[in-house]
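Below is one structure. I have some questions about it.
Left out: one protein chain. Kept in place: all the others.
Then we have chain A:
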Amino acid sequence: MNETAVSLARVPGVQAIVVGASAGGVEALLSIFGALAPGFSLPIIAVLHLPDERRSQLAEVFDRRVAMTVVEARDKEQIQPGTLYFAGPGYHLSVEHDRSLSLSQEERVHHSRPAIDYLFESAADAYGPNLLAILLTGANQDGARGLTHVKQRGGITVVQDPSDARVDVMPKAALALHTPDHILTLSRIGDLLASLESSPC
């Protein structure tokens, strides 16, 4: 529960990471992913709330700053190790049981499409206890339910410390609904990811 307790022993068998962020999210994600060492081998799937533009520059922006392969998630794409996937604008993004990605234009969740809940809940169903879910800064309630579902399925949950978040509404909403495994600052979340990488699994 507290920051100092983060260790390899508590995060065994992680096969995929999902991340959700809203207002203030670009800087937060850059700070976490920018620190990852080359060769980071787990897949990361991220929803960052965006205005509904048809084409997003997110993947390009992050590709220049992150050592991993960075792409916008495509429908029916098989999830690959060492790749950072961003949900594109206007579509929900889900993980299927065969660990491929799917898009959907269902109704918005918390006024958002893509929605963090949509990604987290589907990834929890697909990865069960082998999922690490991280919820960061933001100004709405998205992600709280999804994080709860990740926990119910045995996955590991992390919420950014509200005092460290640029906008604390989203972390606080998550904490109101669910007690995560870890409440961490951005720099500690970076440490956690780095520790996963060196863990033999």
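Simple rule for what comes next: a contact is a pair of C-beta atoms (placed from the backbone, for glycine too) under 8 Å apart; a residue touches a chain by one contact, two chains touch by 3 or more; residues count from 1.
By definition in this document, contacts and distances are computed from a predicted model.
Asker: For the chain that's not shown, choose its UniProt protein name out of "Radical SAM/Cys-rich domain-containing protein", "Ferrous iron transport protein A", "ABC transporter permease" or "MCP methyltransferase, CheR-type".
Answerer: "MCP methyltransferase, CheR-type"
Asker: Give the residue, chosen from A:Ser41, A:Gln152 or A:Ser187, that touches the chain omitted from the document.
Answerer: Checking each option in A:Ser41, A:Gln152 or A:Ser187, the one touching the absent chain turns out to be A:Gln152.
Asker: Tell me where the left-out chain touches chain A, residue by residue.
Answerer: Per the touch rule, chain A residues meeting the hidden chain are 54, 74-78, 88, 90-92, 94-98, 100, 102-107, 118, 121-122, 125-126, 152-153.
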